[in-house]
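This is the structure I have questions about; it appears just below.
Only one protein chain is missing; all other protein chains are in place.
Chain IDs A, B and C follow the sequence of writing; residue 1 opens each chain.
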Amino acid sequence: MGFLSLLAAEAKSPVWGIFVPGQAGAFIAVLIFAILVYVMINRARAGQAVREIHKIAGLEALEEAVGRATEMGRPVHYTMGLPGITDPQTIASFPVLGHVAKTCARYDTRLINTVPDVVVYAINEEIIRQAYLEAGRPDAFNPDDVRFITDWQFAYVAGVLEILAAEKPAAQILFGGPFFAEAMIFIEAGALAGAIQVGGTASTSQLPFFVAGCDYALIGEEIYAASAYISKEPILTGTVVGEDFYKFLLFAVIILGTLVATFSSNNFLATFLKS
Amino acid sequence: MDWGILAGAICTIAVWTYLADHQNPIWELIQHIYIGLAYGWSIGYYWHTYIWPTFTGNKDSLAAGQWVYIIPIIAGLLVYTRYIPSIAWVARYPLSLALGWGAGYVLGFTPAVFIGQLTNSFYDLWTDSVSGTINNWILLLTLLGTVMYFFFTIRRDANPVMKGGVWLGRWAIMVALGAAFGNTVLYRYNLFYARMHYILGDWLHLAGG
Amino acid sequence: MEWALDIDRRWIWAIIFIIIGAVIIHPLGLPITVSPDTQKFYDTIQKLPEGSIILVGASYDIGAQGEITPMVKALAYQAFAHNLRLAVFDAAWVNGPKLAGQAIDQVAKEMGKKYGVDWINIGYKPGSSTTYQLITQDLISAAKNVDQTGQSLDQFPIMKDLPKVDKDHVAAIFAADIGSPGAGDAWLPYVSQPTGIPLLVGSITMSVAQNKPYVASGQFAAMLAGSRGAAEYEQLVGHPGAAAAQQDGQSLAAIYVTLLIVLANVAWLTTRKKAA
Partner (left out) sequence: MRKEIPMILTVLAGLFVIVAKYLFAVDQLGWFTTANRMYQVMYAMFFLLGVVSLTIVHGKNIQRRRSKWIYSLILLICMYGYGILTIQQTVEGPQANWIYNNILNPTDATIFALLAFFITSAAYRAFRVRTREATVLMITAVIVMLGVAPIGDTLIHGWNNVARWFMDVPNSSAMRGIALGAYLGSFAVALRILLGLERAHLGGAGQ
């Protein structure tokens, strides 16, 4: 065993280079992505035309959901599932929360946000406070409506079920994530309360329930386009356009790689990308 | 009499009362006990397995001479300033650091996984077996269709290729979500089976086989 | 057929109690065939040299113990019978190491294996992605040198062979996967991919569909596909247990839910036709 590990150490003797061995392909992939996105952002900044994002029904429905709650005089419940500050899905959910909070402030409708993560809780409270301020209704913001429950999944579920039963929200928004089993319970409970439900997540295992149980559902990557779509900000839209260009590239790489795999036994493209 | 199993059985049945009425006092009680215990447990757990050793452990701790840990400890504690309204903004410092760090992790580590998925999508479209060839064609076309479904800036009815790709992609996504749903149903029943086995087997000793 | 649409859901629920209760009291014992995926999982572990260490990534919670614990137990049976050593660790799910530790402890006592020599429970450490990455650089530091109960790690002989998680010290990683963070988005990018250690995954049934592309690409060296996979694995290891018993429940559940979906849609279609 000792001898073996010695041999292994020998084999790994430093090979000087720019990149950590095995990371060059990954770095180039990220670099191209970053350049594409950066170029698109710069075009947007310079005021040049940027392609538009096609209509996303699920995001249009957020306004409808808040409107319904206003008509019925009942609150809106917003959940991000079991978020974590470093999770991209959570980050994608922040602007949507801000948008919903602003809409709620304008319509004078209560927004209840439940959070199972302490760090995200801190951020959400800030976002909602700010949204009420921007809507000119800072007095309407009630810090008790942003509720930290606990970071334990089913303690969170238990707490939210209690809130849903007591507050009977007319609209429920499940956006971002990551979502786990709690999503289905919330959707079922929301349906039981007769709430209009808008969902969106990239947590694949929960997607069937979003598609089957919510009135509107965003699938996978669509949630990452949300902040650009909502703000209509050309710079953010630029990042989405950059992504789309990258997908073309992806297309080309897959087709090229498939051709190589079909006509040659040695797939140099795969080897290069993994280098 | 195993008092532990009895206590567990009572808790199990207490939770099931939720099915009869979702606002009954038994459920309310068990749920608050449970939330309290859950958090109480994690206090003790963090304390003994991380926090205390960071200060007094015999390796890699303050007591072992790693005084530099004072910096992250203070940085971490800054997050509690959010409970003091006048200086609540200070809590943004550690949070911003955490956010940037997380973004760095995403760009630093996931691309390698992404590349692994990509290079496995180079299908051999002419294999030795007929079934293998057909499967690879299906794999390739449904993959391309699914990627097309997520183009945001091209209208889905822009041209026939786009139309066909999105059509195929949507079917493939529905098949995948159906498979996920079927599996999820079984998963939920497996967990319920485990609870029923606890009541009928461990507690009442009725399990056969 | 309108009655079918107005059924109180508590009747639907009551039948669940009846069918699962019945199958526990009178098991069916339907035969199961071993799938190639499970066989590969078993063979991979069987081929590891004696004495090597498997890192058990206990990324699961109490709720998922019904499916994951049988896998961990069967893994312990195979590993200990083959004189492999186990180290339990996680950085995302606070309860996982406790539950996995309890399961392994039971098997270890049965097979006369010693804590600290043949297996160890490093426990849960906070930090998630950072901590997963840190264990590949310095395990003792990441664990602050204490195990699950707060005892010093460096007093245990097994830790002398496990200063960090890399290819020289760890032969394979078994990672439980109950969603996110799990095998695909924590163990793969932060531990397995940077170090090149083969990643064996124990997936809950729910995540099997979404984990399939990673099995195809070989990024997961092998995978136990949920309870069915665990039952097949128990059969290979020779200790049929909780997972094997669950298969009867699965069978009845599949039939029951299928019938419900058919009934509901027939009822819905006929009432809709009448309304039209």
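Just so it is clear, a residue touches a chain if its C-beta (ideal position, glycine included) is under 8 Å from a C-beta of that chain, and two chains touch if they have at least 3 such contacts.
Quantities reported herein were computed from a predicted structural model and do not represent experimental measurements.
J.: Give the labels of the shown chains that the missing chain contacts, considering the complete complex.
T.: Contacts of the unshown chain, counting the full complex: A, B, C.
J.: Can you tell me which of A:Val198, A:Leu236 or A:Leu269 touches the chain that was removed from the display?
T.: A:Leu236
J.: Among B:Ala75, B:Val161 or B:Leu204, which residue is in touch with the absent chain?
T.: The one listed residue touching the chain not shown is B:Ala75.
J.: Write down which of C:Lys98, C:Lys113, C:His169 or C:His239 is the residue touching the left-out chain.
T.: If we include the chain that is not displayed, C:Lys98 is the one touching it.
J.: Taking the entire complex into account, which one of A:Tyr78, A:Phe94 or A:Phe141 touches the absent chain?
T.: Considering the complete complex, A:Phe94 is the one touching the chain left out.
J.: Of the residues in chain C, which ones touch the absent chain?
T.: Output for chain C: 7, 9, 12-13, 16, 30-33, 35, 61-66, 98, 125-128, 130-131, 133-134, 137-138, 141-142, 148-150, 205, 208-210, 212-213, 216, 225-226, 228, 247, 250-258, 260-261, 263-265, 268-269.
J.: Need a quick check: the contact residues on chain A for the chain that isn't drawn.
T.: Interface residues of chain A facing the absent chain: 14, 16-21, 23, 26-27, 30, 33-34, 37-38, 41, 85, 88-89, 91-92, 94-95, 97-99, 101-102, 118-119, 121-123, 126-127, 129-131, 134, 144, 147-148, 150-152, 154, 157-158, 181, 184-185, 187-188, 191, 202, 204, 208-209, 211-213, 219-221, 223-225, 227, 230-231, 233, 235-236, 239-240, 242-243, 246-247, 250.
J.: For review purposes, identify every residue of chain B that touches the missing chain, sorted by number.
T.: Where chain B meets the chain not shown: residues 3-5, 7-9, 11-12, 14-16, 18-19, 28-30, 32-48, 50-51, 54, 60, 68-69, 71-73, 75-77, 79-80, 83, 89, 92-111, 113-114, 117-118, 121, 135, 138-140, 142-147, 149-150, 169-186, 188-189, 191-192, 194-195, 198.
The definition used in the following text is that only the chains that are shown with their structure count from here on.
J.: Give me the ID of the chain with the smallest distance between its Cα centroid and the all-protein Cα centroid.
T.: That would be chain B.
J.: Quick check: how many Å separate the C-alpha centres of chain A and chain C?
T.: 27
J.: Report, in whole Å, the distance between the mean C-alpha point of chain B and the mean C-alpha point of chain C.
T.: The separation of the two C-alpha centroids amounts to 14 Å.
J.: Provide the C-alpha centroid distance between chain A and chain B, rounded to the nearest whole angstrom.
T.: Between these chains, centre-to-centre, one finds 14 Å.
J.: At least two other chains touched by the same residue of chain B: list those residues.
T.: In chain B, residues 42, 101-102, 105, 112, 116, 119, 176, 180, 184 touch at least two other chains, as defined above.
J.: Find every residue in chain A that makes contact with two or more other chains and list them.
T.: 86-87, 154, 204-205
J.: List the residues on chain B that touch chain A in their complex, please.
T.: For this pair, the touching residues of chain B are 22-23, 28, 31, 34-35, 38-39, 42, 79, 82, 91, 95, 98-99, 101-103, 105-107, 111-112, 114-116, 118-119, 121-126, 140, 143-144, 147, 150-156, 173, 176-178, 180-181, 184.
J.: Could you pull out which chain B residues touch chain C in their complex?
T.: Result: residues 19-20, 42, 45-46, 48-50, 52-54, 57-61, 101-102, 105, 109-110, 112-113, 116-117, 119-120, 176, 179-180, 183-187, 189-197, 200-201, 206-209 of chain B touch chain C.
J.: Okay, in this complex, where on chain C does chain B touch?
T.: The touching residues are 10, 13, 16-17, 20-21, 24-27, 29, 63-67, 94, 123-126, 129-130, 133, 140-141, 144-150, 152, 154, 184-185, 188-190, 193-194, 204-210, 213-214, 216-219, 226-228, 242, 245-246, 249-250, 253-254, 257.
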